[in-house]
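All protein chains of the complex are present and in place, except for one that has been dropped.
Read from first to last, the chains carry the letters A and B; within each, the first residue is number 1.
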């Protein structure tokens, strides 16, 4: 499989995902330090990053290639994104030039661009990322956009495989967590889809006003149908965690008040008890795991004793970012690509 | 040819430039991912960058070596440049140490330092860059200084070769463009010289008050004499574009009001119609090309329809930055250097 775009697990078949994971495990156990000799991964970060920034650079080095990083503050006074504009303001360069230029230096391109969190329809359509996708001349990796985060999903799938968490019959709880700010829908959407595609019984537990968008739920339901899994939403926490193999905490914006900061804040300020702590695991599987994509706010989304205890696999997930992404870049630039 | 300094195409002979371009084409078509194994390019950016920053890193990776990037904000409170000073202010390190140190870690050194745009004489003498040149202990690349930009010139020469734009008899128009700020003379000076050295008939078209400095014109005229080309300046736009194979847009400061921001602004604010658009091409060659070094302000220096249309080769030029620079670093650090 020569991978041209890695944007959404839903664009791959289950065997294609399994094949990426198999390759990831092979590269993890049998290093190939010459596989990408002379190959370049161009990395464009329009939003901040720690894991993605480090793990992609490390992935390329482990395969004998390399990468370079561009962010807006490296250009003269930032990058313009609006189209049809007379650029007589601050920005001296437009993304319409920057992306073709950067991708012309790479054998593949990764782009990170967070949600604008103004219009839900725009963010669900991944409007900004899709506009950039058109400008890329080499294989493209979505390093988190308004609504996608396939690298996180691949890492989480791999992590659950390694922990022996069952596919069919495995119970996955995506649990909304409190956070002082209205965070994007990318990780919850991608995570829901990943768990459904993996064949698990997925429960999304979130307060009223934070239901995931119907289009996201419908897409996940279709994946579940194909894989033998299931998908549902609830606002009943105690019941939701019943029998869980995984509690996956994630903070996200109110979909009822999307783009309305005041409405979102008013709703969320009463929800500080939506934190994952040991009592949540009372009726879960005895060895149920805690997952989170990181960064996580200690004492806000989850307590220290969970994060520092044996249930937490957040570092394992983060490390799998690198191994999963090595498979992705190998398929894009390696032998046979 | 073991290259020790890459500062100005004028310091090379025409066969030396042709030889660099031949090497660039070879490396582009026959990768040599081990040629610079273990070799380090030190990159010092005293001014912001996107293309140069990415393309040099990519160039080193493609040849199996690597690079590191230093900019003043990475040191403690910036770098001092003035000599003979008691450093009891903010800056904790002087360029007199920083440059020898950085260059001692590399097999070659690239420096970017824009014009001060205070004294025209200083900028024409490339005073700041020349002071730094003395401090470098390894082969040195000018990554754009007050008055030079040889990497851009090499890329543009290569681009024109690939597009079949004639040398002798080719008509090259360097066309002043409006910009809200007074930009440096480096690219217009280097571009004029490059086209003249390539044997083309060069017309510089610019408004009154923006004539290129006589020393720059005289130097280009001498190059033209050797190559069979020619050089002239005019402020008549319609006539200037007549028969052009290339319209190369560039924004630069008023030389009449150099270092005088108010005088420059007063002059330039009436010149917003100096934008390249389709009518400029009315009397040019039918397949005349639009060139620009980027970054470019859309709707300011050139219209969207030109940039997005078939005449524009700006991405081609930018990509050739990488291939040209691969030849430069190969000559400095590769086999036989």
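Definition applied: contacts are C-beta pairs under 8 Å (C-beta built on N, C-alpha and C of every residue); 3 or more make two chains touch, one makes a residue touch a chain.
Since we're looking at a predicted model, the values are computed, not measured.
Among the residues B:66, B:166 or B:180, only B:66 touches the chain that is left out of the figure. For the chain left out of this panel, the touching residue among A:7, A:49, A:145 or A:177 is A:49.
Interface residues of chain A facing the missing partner chain: 31-34, 48-51, 53-55, 57-58, 60-64, 66, 180, 294-300, 304, 307-308, 314-315, 318-319, 322.
Of the residues in chain B, those that touch the hidden partner chain are 37-40, 42, 65-68, 70, 74-77, 80, 84-88, 92-94, 96-98, 100-102, 104-106.
Going forward, only the chains that are shown with their structure count from here on.
Taking the mean of the C-alpha atoms as each chain's centre, chain A and chain B sit 40 Å apart.
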